[in-house]
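Only one protein chain is missing; all other protein chains are in place.
After this line comes chain A, so read on.
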Amino acid sequence: MAAAAMAPKLSASSSTAKELTTHPIVTGSSVLAVKFAGGVMMASDTLASYGSMARFPDVQRLRQVSDGVIIGASGEMSDFDFAMRLLDELRVESECAEDGAELDAGEVHHYLTRVMYNRRNKFNPLWNQLVVAGTKDGKPVLGVVDQIGTAFEADFTATGFGKHMAVPQMREHWRADMTEGEARELLEGCMRVLFYRDCRTINRMQIAKVTATGSVVSPAYSLDTEWSLKSFKKEASPEDGSW
């Protein structure tokens, strides 16, 4: 039929076709977070990788949204910047109202869930796993949302490779009445294991905490590491492999 022959051919290589993000480019690895008595603590390293290359070693992946809300991100760093810009616009708008009704962590988590799910429905996701820590009515809140909009709250959580390496340790050691010191010890222990095992991690991390009185993100610091452990040593026989 003549009409059918006249119809333009659709092809992915056509110059008018729009290509959406199909994979992340510059990525951050795990974010870990635990609730403790009176607050939430979060940890991540400061690396943004370009594929397998440790390209940007000094990137803040934990950020303060407001006095009472901190967000940590795994995944695509440019998408994280975009999400933070949305939150910043909301914050500015809110501060202009001058009514003291700032968004709490529960609201920020809910908002990000809507943004992430909406973008996934456009087949153009923000390629992140976001961890939201803060307080709501004086109680600690810890929420997670990923690039397809899956969202939940938890007592402790980890994203990226930390889901496999850190969560088992948290399950074993986490308690609701942990002190701040114990929470920090747990997170640093998890970060140390991740540094040993995760090839997209560096030995430079930040830790952040939120309590009812406010939030702090620490400057980056290094963890002490121990490489003389027997299991790290290369065995003599190539058949045995390493660990």
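Everything below uses one rule, namely that contacts are C-beta pairs under 8 Å (C-beta built on N, C-alpha and C of every residue); 3 or more make two chains touch, one makes a residue touch a chain; residues count from 1.
Methods note: contacts and distances are computed from a predicted model.
Peer 1: Name the chain not shown, per its UniProt record: "Proteasome subunit alpha type", "Ribosomal protein S2", "small monomeric GTPase" or "Bcl-2-modifying factor"?
Peer 2: Matching the unshown chain against "Proteasome subunit alpha type", "Ribosomal protein S2", "small monomeric GTPase" or "Bcl-2-modifying factor" yields "Proteasome subunit alpha type".
Peer 1: Among A:D99, A:D177 or A:D224, single out the residue that touches the unshown chain.
Peer 2: Answer from the full complex: A:D99 touches the omitted chain.
Peer 1: Tell me, which residues in chain A touch the chain that this view leaves out?
Peer 2: Where chain A meets the chain not shown: residues 97, 99-101, 103-104, 106-107, 110-111, 114.
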